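For reference, the structure discussed in these notes is given below.
Missing here is one protein chain; the remaining ones are kept as they sit in the complex.
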Amino acid sequence: MSQKNSPDFPNQSPPNDAYVHLDDFEWQPFPEEFSEGGIRWKLLHVSPESGSWAAIYDCPAGSSFNAHVHLGPGEYFLTKGKMEVRGGNDEGGATATGRSYGYEPCNAQHDKTYFVEDSEFYMTFQGPLKFIDDEGNAIAVVGWEESQGLWLEQIGAA
Amino acid sequence: MSQKNSPDFPNQSPPNDAYVHLDDFEWQPFPEEFSEGGIRWKLLHVSPESGSWAAIYDCPAGSSFNAHVHLGPGEYFLTKGKMEVRGGNDEGGATATGRSYGYEPCNAQHDKTYFVEDSEFYMTFQGPLKFIDDEGNAIAVVGWEESQGLWLEQIGAA
Amino acid sequence: MSQKNSPDFPNQSPPNDAYVHLDDFEWQPFPEEFSEGGIRWKLLHVSPESGSWAAIYDCPAGSSFNAHVHLGPGEYFLTKGKMEVRGGNDEGGATATGRSYGYEPCNAQHDKTYFVEDSEFYMTFQGPLKFIDDEGNAIAVVGWEESQGLWLEQIGAA
Partner (left out) sequence: MSQKNSPDFPNQSPPNDAYVHLDDFEWQPFPEEFSEGGIRWKLLHVSPESGSWAAIYDCPAGSSFNAHVHLGPGEYFLTKGKMEVRGGNDEGGATATGRSYGYEPCNAQHDKTYFVEDSEFYMTFQGPLKFIDDEGNAIAVVGWEESQGLWLEQIGAA
């Protein structure tokens, strides 16, 4: 990031389009710092200007994501399986079964996201996730840049 | 829309979450004003504040969308089939085959989006689409509000 | 815009920061196609990925903007003067007097924005403006790219 203050400012180019076939990349393990039970992921896109990103997750029966807060809205498309969000229907949250769509608003807190069956979902995130401990304190903030860094390292391109 | 200027301003609530199982709704015909060949759709969500929306499209072999410009970025998840974007690979665009992800940037012009095989894709749109005629003039601008209006009418809820 | 599908995808850089002193550039005439009465402007920034942009407008007493729709939310900061938005207070809109802040939501229609006194406002736009005729038909859609194109031409940098 460098300062710009030239006489022809602003002068910017449109962003690139992108296309990724899902078989172009292997699944990579999602960090155990943030999940349990063998979740795998593929990062599909990052948008550095707005801070949004897109990924797909493969979640075996019994796996789960650790407690986190969505610092911007997120939209998921569950291609198969069964996912309990915010405790599932029994605890006031949502139990999603494939195929389904869900919208999680800015600041939605997900104490645990649990996969009852083998599941897979594609998700677009506006802004980062804040993973939290039992007291609600931030353990890590994970957004487009951290996700890209991890992914490039995992596929050996860092 | 009414003016607000009260002493406790601003005082706003978080948006609702949402969940839709795809079988909750029947496919509806996508308007022939904007497409050919029997495309059907389901509207899944609208975000009135940012102007984004999400939908899924069922596109028979030989169907197509008319020429349009994305007035904000759009991301698609092609669950099956074969889709030629911006003319496909042969004409400098992209030929997407399922399962795949694509990012179409703000102001991307799609003169024709053609489905070579029976296809289906889920898409999130930031901002509206501008459908254009052969000279590039705007025929219609279709965003969250027009999409919601059409959908509610089609499912008999308007 | 070119297709990307390399093994190290995604691999993107953070956007640049930017800084512009207002005296760095002269005022330029805002097009008479979209305004009356001698409005002048300075374009300050464009964000091509999200389609947002920022500008400042100098509006003499008696000047006005033609009818338009905000295709995404816009926020203004009126540094001085008096501006009637959507007809002003007398017709159900807002009459803004400096210094003040306003939020115009996605799809807000401004049939006429009129300046009762010499006024100036800074505004950030998410997404483009659709200028319309008396029947509500689109005359032009003006976003980051059209604004940048006009500005670069006006300052002789195109």
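All chains are identified by letter, namely A, B and C, in their written order; residue positions are counted from 1 within each chain.
Here is the rule we use: a contact is a pair of C-beta atoms (placed from the backbone, for glycine too) under 8 Å apart; a residue touches a chain by one contact, two chains touch by 3 or more.
Nothing here was measured: the structure is a model prediction, and the numbers come from that model.
Student: Please provide the labels of all shown chains that the missing chain touches.
Tutor: Visible chains that the missing one touches: A, B, C.
Student: Per the definition of touch given earlier, which of A:P15, A:P48 or A:G98 contacts the omitted chain?
Tutor: Checking the options A:P15, A:P48 or A:G98, the one contacting the hidden chain is A:P48.
Student: Against the chain that's been left off, what residues of chain B make contact? List them.
Tutor: Those residues of chain B that touch the unshown chain are 1-5, 7-21, 24-25, 43-50, 145, 148, 151-152, 155, 157.
Student: For chain C, which residues lie in contact with the unshown chain of the complex?
Tutor: Answer for chain C: residues 14-22, 44-45, 47, 54, 56, 73, 75, 77, 79, 85-86, 94, 96-97, 99-108, 122, 124 touch the chain left out.
Student: In the complete complex, the non-displayed chain touches which residues of chain A?
Tutor: On the side of chain A, residues 1, 3, 48-51, 71-73, 89, 93-94, 105-108, 126-128, 130, 138, 140-141, 143-145 touch the unshown chain.
The rule is short, and it goes like this: only the chains that are shown with their structure count from here on.
Student: Classify the chain contact graph as line, ring, star, complete or other.
Tutor: complete
Student: Would you kindly state whether over half or under half of the residue numbers at the chain A/chain B interface are used by both copies, giving same or different?
Tutor: same
Student: Using mean CA coordinates as chain centres, what's the chain B-chain C distance in Å?
Tutor: Inter-chain centre distance comes to 25 Å.
Student: Averaging only over C-alpha atoms, locate the centres of chain A and chain C and give their separation in whole Å.
Tutor: Centre-to-centre distance between chain A and chain C: 33 Å.
Student: From the mean C-alpha coordinate of chain A to that of chain B, what's the distance rounded to whole Å?
Tutor: Comparing mean C-alpha positions, chain B is 22 Å from chain A.
Student: Can you list every residue of chain B that touches 2 or more other chains, as numbers and ranges?
Tutor: As it turns out, chain B has residues touching two or more other chains at 73, 94, 105-108.
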